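For reference, the structure discussed in these notes is given below.
A single protein chain has been omitted from the complex, and every remaining protein chain is retained in its original position.
Let's look at chain A:
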């Protein structure tokens, strides 16, 4: 009897160790994201290299690189960060197909390229990005990041053409409601509420 208990305990100990490895690594990465994007990216890269059937680590590598692609000196270095982000988005897409979170990420990366060189990439990517957000919205209309990014993208085009942005501000309000209702499980993405509130403030200024 005792030996069975021992065995069970032994197994439990081992399995806790095994499971917490991934969790600990991911939690460490998420913590690092608040202070050091480079270290966070590298932490997630290590996890991604070890966990070839999970899309989340690759997702976070891409997110870190998108966020740190700005303000690089020389400016060309931005491209290296964006290319790295694209590689990891591709990896994540290969693991998880038709994932609206990855569509949002691709949309953000496209926006980076357009900002980097509008003359070259505006033509190539703006139609694609619009189509991508619509696709994500059809799959997951209740996903707050989909709602937020799509609204921001549409608002950007409306501003460009000097059109009324009020309808898109309403979409932002709706995104905030979705953020409030969102229940996050595991390591699926949960960012965006602060950004939504920021955009809402600019809306109120109009």
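One rule holds in what follows: a contact is a pair of C-beta atoms (placed from the backbone, for glycine too) under 8 Å apart; a residue touches a chain by one contact, two chains touch by 3 or more; residues count from 1.
Operating definition for what follows: contacts and distances are computed from a predicted model.
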Check your understanding: Can you tell which of "Cation:proton antiporter", "NADPH-dependent 2,4-dienoyl-CoA reductase/sulfur reductase-like enzyme", "Outer membrane cobalamin receptor" or "FMN-binding protein" UniProt lists for the chain that's not drawn?
Key -> "Outer membrane cobalamin receptor"
Exercise for review: Among A:128, A:142, A:164 or A:198, choose the residue that contacts the chain missing from this document, as touch is defined above.
Suggested key: A:128
Practice item. Determine and list the chain A residues touching the chain excluded from the picture. Key: 2-3, 6, 9-10, 13-14, 17, 21-22, 24-25, 38-39, 41-42, 45-47, 49-50, 75-77, 79-81, 84, 117, 119-124, 126-128, 130-132, 134, 157, 160-162
